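Can you read through this structure? Questions will come right after.
Removed from the display is one protein chain of the complex; every other protein chain stays in position.
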Amino acid sequence: MDPRLVQLAYLVSAVLFILGLKGLTRPRSAVRGNLLGACGLLVAVVVTLFGAGLDYRLIVGGLVVGTVIGAVFAIRVQMTEMPQMVALFNGFGGAASTLVAGANLVQTDSFGADTLVATALSGMIGAVTFSGSLIAWGKLKEFRQLEEIRIPAQQIVNALLVLSCVGLTVFMANGDGSTMTVVAYWGISALALLLGVTLVVSIGGADMPVVIALLNSYSGLAAAATGFVLSNTVLIISGSLVGASGLILTRIMCVAMNRSLPNVLFGTMGSSGSTLNADDVYANVKSTSAEEVAMLLEVANRVVIVPGYGMAVAQAQHTVSDLRKILVARQVEVDFAIHPVAGRMPGHMNVLLAEANVPYEALREMDEINPTMEQADVTIVLGANDVVNPLARTDPQSAIAGMPIIDADKSRTVIVIKRSLSPGFAKIPNPLFAAENTLMLFEDGRKAIQDIINALNES
Amino acid sequence: MDPRLVQLAYLVSAVLFILGLKGLTRPRSAVRGNLLGACGLLVAVVVTLFGAGLDYRLIVGGLVVGTVIGAVFAIRVQMTEMPQMVALFNGFGGAASTLVAGANLVQTDSFGADTLVATALSGMIGAVTFSGSLIAWGKLKEFRQLEEIRIPAQQIVNALLVLSCVGLTVFMANGDGSTMTVVAYWGISALALLLGVTLVVSIGGADMPVVIALLNSYSGLAAAATGFVLSNTVLIISGSLVGASGLILTRIMCVAMNRSLPNVLFGTMGSSGSTLNADDVYANVKSTSAEEVAMLLEVANRVVIVPGYGMAVAQAQHTVSDLRKILVARQVEVDFAIHPVAGRMPGHMNVLLAEANVPYEALREMDEINPTMEQADVTIVLGANDVVNPLARTDPQSAIAGMPIIDADKSRTVIVIKRSLSPGFAKIPNPLFAAENTLMLFEDGRKAIQDIINALNES
Amino acid sequence: MNFLLATEPVAKLVETSTEAASTSADTVMLLLTVFVLAVFIGVEVITKIPPTLHTPLMSGSNAISGIALVGAVLAAGSGDSMLPKILGCVAVTLATINVVGGFMVTHRMLGMFRRKD
Partner (left out) sequence: MNFLLATEPVAKLVETSTEAASTSADTVMLLLTVFVLAVFIGVEVITKIPPTLHTPLMSGSNAISGIALVGAVLAAGSGDSMLPKILGCVAVTLATINVVGGFMVTHRMLGMFRRKD
């Protein structure tokens, strides 16, 4: 095919990616946006397949195997497992970039310094993405062994790894495509694999969403670097779109937690100077039963539900959607208050509740619902903890000081559904549980909601 | 200088342009945005000057003369004359593109077809922009002779001109840089000059803003085409930014007038089937005096002022700003209702009122203020006509049918200040002037407001 | 001859071509320009995406990063030596999982959002 036509097709494909992302700016056009993105990828791949005389045997094999595995994953995965899946796929994308740059290095005879640097970057970023994502995936799967790994003198190890990679890159840049260059490349990739592990393994499990968004950004940058290696614009454009997307999501999460990115990556959560003791805080906790909650709901006009990570763990989204329907049928106004970092992924609650058919008009953002919390007769906190912890407002020593929260404590009555008094991700006590107007319902989230529904139906 | 450094500087300059435009998204950062844009241009020019060994004699001469003329214009121009000035400068930009592409054609020995096509486009778009802008400028200056020019069989003439340009472009694309190619180029430019005249000369004077925005877009596209000729990215990027800006402004104006772009460019305004007769409409017009208006204002709690083109003509912006201050000092709530196409340029009223120190919180957009017009005790329509004409809502046959208007008629009392009952741009009568709750103050805008101020101060 | 290239003598260009397609200065700078512009577009578009759609955005943009598939296909299909082709084939498989899985799961997720319109 005329190389110009190929390039034109790549441009079309890049435009489709941009239009696809623009589609994601509204729920109404989002499905079409995703399809446009998929079309963009199809165009790019088809044109590449037929643009040059290629040997199709290995390609077709890879495509078929990859499609089957990808499709099975996509169909089987539970919505609660989305963070894991994104982490895993991310890693695959990064690994692909590393392998492509490596293969390209072996296939050529000569290279300019630019291209060699791009190759080194592609190998490095791709490998960090791969191993980092696998560790993140493992942490989200809660593999016990990962939690126990401690890297001695971690910051020094990281610094040494980065420096060695940089050194090898400089060596490569002056290389001549000889075997030494190739060896240096795989050296860089190996060191970067190690770096990915050491960077991610010591980050707290609940900070994994931030790590995943960052790695998502890296996988884009790796693709862009590969684009520089191949002088391929579609790789560069889509890679940088993904890079931007990951960075923005990372920033959104950090802002919502009122923490800086370095603090997330290297910080030591829980080293707060706060002197609060859980036993003191929880001296006056009142617990309640599903029947009592049902009675409160029967006389309420406005109910707010604050879902958190516990709803995902308990898989309570369908049950709580049923509860909403029952209440709405009884003329009660029911809103869900969605904190930007509730759960383990940005937008996590939205996806779960959408899965359970809750209309998205009922999902209200924090800034929107907070001013109206005083008008709520009953607020049900379902498996949320840190995102409703008033210490964020009151205790400047607290680990979550300054983090914006959902003002559940301001509503007339608060029902907190969780299994115990154990803390949330931030590992600090929550005075909301002992507040004057709070009742605790100690139970698994799904079971608790089901019991409330039963009680409501019986009465 | 290393050509790579030059290109890097061009990239920096393009980024400065983008950041500059981003700065214009908020009044607070707009000044800085404009300065960033200017820096971008400075970087590009300085790098070009020192990037290659050039003969500076002619360059410096041109720069000095241009700077002096530009600065004098910028300092002297009245805010009411902005549309004219933009039109004139636009034309200069277009002419520069044509000349550059032409000079480049003469200086080279050989050219690819791509470059030749880009050269032809640059010459053509640049020349259309130049002559079209000059005509638009003349029309805004209200040169009588221009109004009288009629082109016989205009659409056919235009079509022939376009076809000849396309033919010559095809000829050029197959050219070899010989004298014939150069002749073809200047032929294209000459025909395009003519085309600019025939296209713009028959468009109504009040449609000039749309034409200017469109020509603004063209001057950007001409620069972008020149960028393709010179393989220069900064020309391409800034050219396409300007191209997009002009097109978007054009669309905004067309939407605000509820007309299509072809209708503006080729349409015949006033050929409406409406049977309304001015004498019938104006049977019950009540006129008033400055003293009576002052009395009404004295008892008002909320006053809305609707400025229009007449305020610009009368240069009444400072006087009306004084009136606002006096009323605000008397605890009256005063808002300005700004229609998107009031005046002769998008944002025209905003600039004039900002010049007169009206805070921009007091300038309210149409969609924002319309729902509150019923709470206005007095609405002063100052030199506006079409933008408050209720026929747009009521008469589907009207030339402005469907155009969104400011609902001045819904307020308790309406004062219309204009010199006579003569129509606005759309040349149709305005039933608002004869409405039950309307009083006409026939006077020049500035004098009328001054009289009202005097009456207020005396009482 | 156009202005920019006019600063490089013809000899330089011939030299470049004997280096057999080492990316020329011009191309790298153009690619860098493309990169910078694409980052701007990414930032502009993505800051407009509402929080509700952040999980689909994450999985959707993840799928887009599988664009490395294009490079993988080229690696797996060209050249003669076996090693790079096998590396390419592994890369094709991994990137395809990323692409197919990513777009499909995003579609599934967005289907849930749409049902209630």
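Order of writing sets the chain letters: A, B and C. Residues in each chain are counted from 1.
Keep in mind that, in the parts below, a contact is a pair of C-beta atoms (placed from the backbone, for glycine too) under 8 Å apart; a residue touches a chain by one contact, two chains touch by 3 or more.
Treat the numbers as computed from the prediction; the structure is a model and nothing was measured.
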I'd like to know which visible chains would be in contact with the absent chain if the whole complex were considered. A, B, C
Looking at B:Val77, B:Met295 or B:Ala435, which residue reaches the missing chain? B:Val77
Full-complex contact with the absent chain, from B:Leu24, B:Leu265 or B:Ile326: B:Leu24
Out of B:Leu35, B:Val170 or B:Val328, point to the residue that touches the absent chain in the complete complex. B:Leu35
Which chain B residues touch the hidden chain? 14, 17-18, 20-22, 24-28, 30-31, 33-35, 37-38, 40-41, 44-45, 48-49, 52, 54-56, 58-59, 61-63, 65-67, 69-71, 73-75, 77, 79, 82, 85-86, 89-90, 92-93, 95-97, 99-104, 106-107, 109-112, 114-115, 212-213, 216, 219-220, 222-224, 226-246, 248-249, 252, 338, 340, 345-348, 350-351, 354-355, 357-360, 363, 365
Residue list for chain C contacting the dropped chain reads 1-3, 5-6, 8, 10, 13-14, 16-18, 20-21, 23, 26-27, 30-31, 33-34, 37-38, 40-41, 44-45, 71, 74-75, 78
Just the residue numbers, please: which parts of chain A touch the chain that's not shown? 3-4, 6-8, 11, 14-15, 18, 51-52, 104, 108-110, 115, 229-233, 237
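Heads up, the rule we're going with is that only the chains that are shown with their structure count from here on.
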Selected interface, B-C versus A-C, where C-beta contact pairs are more numerous: A-C
State, to the nearest whole Å, the distance from the C-alpha centre of chain A to the C-alpha centre of chain B. 47
Computed distance of Cα centres, chain C from chain A, in Å: 22
Chain-centre distance (mean CA atoms) for chain B and chain C, in whole Å, is 40
What parts of chain B, by residue number, touch at least two of the other chains? none
Which positions in chain C are in touch with at least two other chains? 28
